[in-house]
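Missing here is one protein chain; the remaining ones are kept as they sit in the complex.
Moving on, here comes subunit A:
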Amino acid sequence: MASEYKYDEGSDTWPYFVLALLVFFMVPITARWFLRAISSGSSSKAVEGSIPYNHESLQLANSTQIDKVRAQKRAGRVFNRSLVIVVLGWALAAYIWITYAKEVSLTGFFDPYTILDIPYTASEKDIKSRYRKLSLVYHPDKIGKDLTDKVKEEMEAAFIQINLAYKALTDEVTKRNLELYGHPDGQQEVTHGVAIPKFLVEGRYSQLMILLYFVLIGVILPFVVGNWWSNVKATTKRGIHVDTAASFVRRLADKNPAVVYTPYTVLDWILESAEVTALRGDKSVQEIKDLVLSYFKRESTGSDEELTLRVVSELLPLLTGFIEIATVFKVPDVILAAFDLQKAVHQACTPLGKHRELLQLPYVDAKVVEAQSVKKLGKLLTLSDEEAGKVLGISDSKKLKIALDVAKNIPFIRVLDASFKVPGEDYISPNASAHLVVKFLIKSAALKSCPEIDDLRFTEEETIEDLKNPLRSNDLPPQLPAAYAPYFPGLVSNSWEGFIANQSDNKFIEGTESALLRNVELTNLKLTQKEWIEGKEHVVAISTFKVKLPAPVPPTVGDFHFRLFLKNNAYFGTDVDIPVDMEVKAVPIDQEAVKKAAGLDEDDSDSDSDLDISDPEEDSIAGALAALRGQGVKKSSEADDDESDNESVFTDINTDTEDEGED
């Protein structure tokens, strides 16, 4: 582009450029905001097996504060900064369109339709008749003689234009020229402009522009990049603060194996995190801890109620992060303590103690419960309503009904069978990658004893899909409903997490990651005692959970003992801790291969001959390349039947012996 650019003098073009860019950026931003706003609306559906009580239906004392904390979280989705950007952006676009979009008359330029004054859609016939009409007026021969020379000249010029315009619409060459170069006579000198308003470049604003550039490149750009970078560095992939993660790692690395770790230890560690520090303001860590402890006792903290709830809701992501980090350290005791703390946070009850199962129910009187001997939900549900009321310390019959309903609907796991499996094999071979298959029944605490289930119902058919992805069946059942957690400000998704530990050293297996059990059929909760004990197919649903063994099976033959933990994140008493055995057997020797290797099976080798990796043929590219590398090449002309047969018999035997040697 040798020619110089002209700046935009009359504000004809630059608004359009700004407009186009604005729209280009606004469309994705708007779409994102819109999708987010929609997705926040559809989360509270009634799912089978859910416990439909929340802080409102239980009429908790602090439900207004809970609502407030929840609303603050949700408001972030619809009324946030991007809404402001969306509104402002489109307002600016509309303003630019209204102010600057003015129709430019085409009279100054060569536009055949304007010159002939006909609509764009005019047919050829119309064009012709219009041309005739105009030429009757403007043709030099028809011009009235009484006009001045000046007018005459003008009319002549107009006639030339009309002629050109007519030609441009009817003549192929002229039409094409107009299309390609914008002029009927072919390519013309084109002036180039740039859509930057002239007043910004010349005149008194130019100094300002330089300053603006300086600020943009020298100040804003480094600031934005630096900000982005420090943000990236500040949080880990799981969204917890880097300092928090580092302190967790330090705590776990310095862990004293001789000390017993309780949920309160974990709570202390977590309250030191950067996230809680940011929330607590001028309160000390101890004060915050007291607030959390009174939350566990379901006591009101008065004016600090909102702060308490906010701290409590912040504990959850921190706990998840903590558990994940602790998993890397393979230490079961800390993780189990962390899970207890998590449950306590969800149910607002003490994380330790024998009566936790009962204390997680609504309306219970902690002092009454702790003074008596009933500890399990199962035991509680065998009692009559009156006795249960006494045990829980609830006198109101309505409240008692709700509490017992919650107790009945908490899903418990009854493990039927747990065994290791290698896909595609019916035994466990050394070094194989195996997974643990857990067959279990979901039951309500009200259901007594366990039905007899025929072993045949455990067997599964292995399809090719299962062989590809053995854990596929984990995703098939419906998702668990949100957990019952009325005291906790926020929705909680319920799940079990599975871990496998070695019994020999009581540590998790190398490379353990928590296996999430989130999809379970809950229909068993609604069964009557009779249906339950009959255990008919299609009535009592058997669930399956598969946990991948993170490390390969031990390389030696023998018996190995493991321990399976299934930890629920929301309810006390629903955890599983069972021993699992694994018997590793040697791979049986493949009889056929032995036979072949011994050369007893020569008949078969004919069909095998072309299956081996043969040398490339000489006259192909592959052959040429192989020859260059000094590898074997098959002569194409020599590829007679007998010869290749002989050769292949030989190679066949050869390779098979090698194979056996490897095994």
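Basically, a residue touches a chain if its C-beta (ideal position, glycine included) is under 8 Å from a C-beta of that chain, and two chains touch if they have at least 3 such contacts; residues count from 1.
One rule holds in what follows: contacts and distances are computed from a predicted model.
A single chain of the complex does not appear, and UniProt lists its protein name as "Translocon Sec61/SecY plug domain-containing protein", one of "Phospholipid-transporting ATPase", "Cytochrome c oxidase assembly protein COX11, mitochondrial", "Beta-hexosaminidase" or "Translocon Sec61/SecY plug domain-containing protein". Between the chain not shown and the residues A:K125, A:K150, A:K367 or A:K468, the one that touches is A:K468. Summary of contacts with the chain left out: across A:V84, A:A246 or A:I578, the touching residue is A:A246. Contact with the omitted chain, checked across A:S50, A:S63, A:T262 or A:S429, is made by A:S429.
Checked against the hidden chain, the listed residues A:L58, A:A195, A:L416 or A:L491 yield one contact partner: A:A195. Think of the hidden chain as still there; on subunit A it touches residues 2, 5, 8, 12-14, 16-17, 19-21, 23-24, 97, 100-106, 108-111, 113, 119-121, 178-183, 186-188, 190-196, 229, 232-233, 236-238, 242, 245-246, 248-249, 324-325, 327-328, 422-425, 429, 431-434, 464, 467-470, 552, 587, 608, 610-613, 616, 621-622, 625, 628-630, 652, 655, 659, 662-663.
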